[in-house]
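One protein chain omitted, others in place.
Chain naming follows the written order as A and B, and within any one chain the residues start at number 1.
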Amino acid sequence: MSKQTQVYDKEIVFAGLAVFLIIVTFPFWYNLVLGKAASAPVPELTKEAKAAKTCVLPAAEMKSEHMRILDVWRHSVVRQVKRVYTTPDGRDFEMSLTNSCLECHYNKTEFCDKCHTYASVDPYCWDCHIDNPKEIK
Amino acid sequence: MNENYMFSLMAVILLFLLAVLGVDGFGLYSFFGIFVPYLSFAVFVGFFLYRVIGWARSPVPFRIPTTCGQGKSLPWIKHAPIDNPSTTGGVVVRMLLEIVLFRSLFRNVKLQFRERGAKIFYDWELWLWIAALAFHWAFFAVVVRHLRFFTEPTPGFVKFFEYMDSFFRVEILTDVVQIGLPAMFISGFVLLVAVVYLLLRRMFIPKVKYISLSSDYFPLFLIIAIAVSGILMRYVSKVDIVSVKAFTLSLVKLSPALPEGVGTIFYVHLFLVCVLLVYFPFSKLMHMGGVFMSPTRNLANNTRMKRHVNPWNYPVDVHTYEEYEEEFRDKMIEAGLPVEKGE
Partner (left out) sequence: MSDLPKPDEFLDTIDHKPPPKGWMDTPTQIKPGMYCYASNPKSVEYVGLPNARQWNPLDDDWGLPENWRQILHEGFKERLDRFRSIKVFMDICVRCGACADKCHFFIGTGDPKNMPVLRAELLRSVYRNDFTTVGKIFGRLNGSRKMTLDVLKEWWYYLFQCTECRRCSVFCPYGIDTAEITIMGRELLNLLGLNIDWIATPVANCYRTGNHLGIQPHAYKDMLDFFVDDIEEVTGVRVEPSFNKKGADVLFITPSGDVFADPGTYTAMGYLILFHYLKDMGLDITWSTYASEGGNFGFFTSHEMMKRLNSKMYAEAKRLGVKWILGGECGHMWRVIHQYMDTMNGPADFMETPVSPITGTRFENAASTKMVHIAEFLADLIKHGKLNLDPSRNDHLKVTYHDSCNPARGMGLLDEPRYVIQNVCNHFYEMPPNTIREQTFCCGSGSGLNAGEDMELRMAGGLPRANAVKYVHEKHGVNMLSCVCAIDRAVLPALMEYWVPEVDVTGLCELVANALIIPGEKKKTTDLRGEDLPGMEDEDV
């Protein structure tokens, strides 16, 4: 065979490969065309939060574990009628999203939503906790 | 044939250790975080295209569809437009069903000799089809879900996938295990279960074990390792996904910035995915591209209706009628058969 450089069924093969390329490079062009130039969000702390210095656990731990803690809290309160949470360093907190967490972090938009939106997380907290956000009042 | 899967298992363990050692031991963050991902993506895309174009460099000289139903013939004979397509439209549907639903695998039957072979049965056998379908679709869902790390803002279709994927709310809250939030994505577990099934069937069904090569076990072990590390990262040894996303976004925005305080497990997960990307175009995983190129499936069965041209069709030696008559003329005349050059 002499014609080694030839590609047969060119149109369909290249069309298929173009589709493949468009799909696998999706993140590259999507961010270029439609992306926001946002850098990683930094949740804003209210003055109460700043004053408290630490949350129930150190900030790094809270970042990755807060959803689990809230879930466990809800479970303890609703199923086991246990309302008090004692931190590893001996502080007591009422296990309550509204009365404990939101005491400091009442700025849902600036605190909660920033990261959740960024990470495409849609928590169901606010399905029930309609008394929030306090920032509205 | 133990050596086949032992080798592949060892290879995956070695790769895992390599990542752990490289990151934890030598602190090669930018190597594992930036260099390897870019390189592997380039290799994947580049060689994928290379392989497909390589196939396309060979022509399809003859139309050889495998016909799996009644062909189009007389107008009153009911024709199977999908299993034996006579038009491009039919071929498109056939290929779609093949690629999206694994239609051919759906036909699978299992041979059974009963009464010492006096009765042979072919029972419908769907486990392979189910596992294959579960595996591929779960993998697809997992990949789509991961786009949330590579896009900002996260597109609606990704959110939709996430929503569907976390449809079943699973909550296990004990003193030891506390799973409930973050919400469970079913696809990761379906993927893991399916791939483990595919591995076990290779290890324990004698016929499949007999035909399996190391290169069949390797991707299975690799995908298991990827799935396990991913699942651990989400539900157990959690990482700060905001930092992770900042990093992955920086990669696709071509201004890579390493994350801070993200655990080794993330690098392991990333590295194994990179290995998969590099392995892909050089292996049987290219069936992803190849299935589109299979001449027994992607051609219409219209060969008597339309002429198809073979680009390398060359003249051949034939035994002509003249040569034939030359040899047998006398006998033909004697038998009363007509001849061209009579008497």
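General remarks:
Everything below uses one rule, namely that a residue touches a chain if its C-beta (ideal position, glycine included) is under 8 Å from a C-beta of that chain, and two chains touch if they have at least 3 such contacts.
Since we're looking at a predicted model, the values are computed, not measured.
Considering the whole complex, the residue from B:111, B:164, B:177 or B:236 that touches the absent chain is B:111.
Mapped onto chain B, the interface with the missing chain covers residues 1, 4, 7, 51, 54-64, 66-74, 76-80, 83-84, 98, 102, 104-105, 107-111, 113, 116-120, 122, 128, 132, 205-216, 282-284, 286-287, 290-291, 293-297, 301, 303-310, 312-313, 316-321, 324-325, 327-328, 331-332, 334-338.
The definition used in the following text is that only the chains that are shown with their structure count from here on.
Separating the centre of chain A from that of chain B, both taken as means of CA atoms, is a distance of 33 Å.
The part of chain B that touches chain A in the complex is made up of residues 44-45, 48-49, 52-53, 56-60, 147-148, 150-155, 158-159, 162-163, 171, 173, 178, 180-182, 238-243, 245-246, 249, 252-254, 261, 289, 292, 311-312. Contact residues on chain A toward chain B in their complex (touch as defined above): 1, 3-10, 13, 16-17, 20-21, 24-28, 30-32, 34-36, 38-41, 60, 63-65, 67-68, 70-72, 75, 115, 117-123.
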